[in-house]
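Inspection log for the structure reproduced underneath, given as structure tokens.
Complex shown without one protein chain; remaining protein chains in place.
So, chain A:
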Amino acid sequence: MQLSTRIVMTGAAFAGLAAPAAAQSIDLTVTIPRLSVAEYHRPYVAIWLEKTGASAKTLAVWYDHDMRDNEGTKWLRDVRQWWRASGRGLSFPADGITGATKAPGTHKVSFGADALGTLEAGQYTLLVEAAREVGGRELVKLPFSWPPKAGAKADAAGSTELGAVSAVFNR
């Protein structure tokens, strides 16, 4: 216990001024609905942060990243709001961002200090957008304040391509 505290504090000291930085995280739960359609492909999903007056920051993109010649990137533009806000400025595969598509079900993903970087205080929106080949597209938004109060949470749900989406914000 004592040891781990010491390690955390050392890490925080290295991180510079923002002492609590090492513990910053967003724990996100995304539900991809099971759909009964004749032709089902797992959706492409983008997860990113927006703040008025700042450039958008992509946290994760789940797509067909392992196709020959990086061909899966061809459909990234179909995740169209994310593509415009952030995606088109990235190159793929993107370190720490690229991930495989996910099957229907509930998926937990945690974005720590490495992924979040230094977040200035203010009002943010966490966005989750899903686009499915031969299917539809849906965007779910979770507004939040940073730095968060202890135990801060946000919940929303999609109605077609996304199920429940929830986040817990830690600092």
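By our rule, contacts are C-beta pairs under 8 Å (C-beta built on N, C-alpha and C of every residue); 3 or more make two chains touch, one makes a residue touch a chain; residues count from 1.
Here is the rule we go by: contacts and distances are computed from a predicted model.
Participant: I notice the complex is incomplete. Of the names "ABC transporter permease", "Zinc import ATP-binding protein ZnuC", "Sulfurtransferase complex subunit TusB" or "Cytochrome C oxidase, cbb3-type, subunit III", which is the UniProt protein name for the chain that's not shown?
Facilitator: "ABC transporter permease"
Participant: Who touches the missing chain here, A:83, A:111 or A:146?
Facilitator: Result: among the candidates, A:83 touches the missing chain.
Participant: Going by the contact rule already stated, which one of A:70, A:106 or A:145 would touch the omitted chain in the full complex?
Facilitator: Residue touching the absent chain, from the options given: A:70.
Participant: Mind listing the chain A residues that contact the chain we can't see here?
Facilitator: Listed in rising order, the touching residues are 69-71, 73-77, 80-81, 83-84, 87-89.
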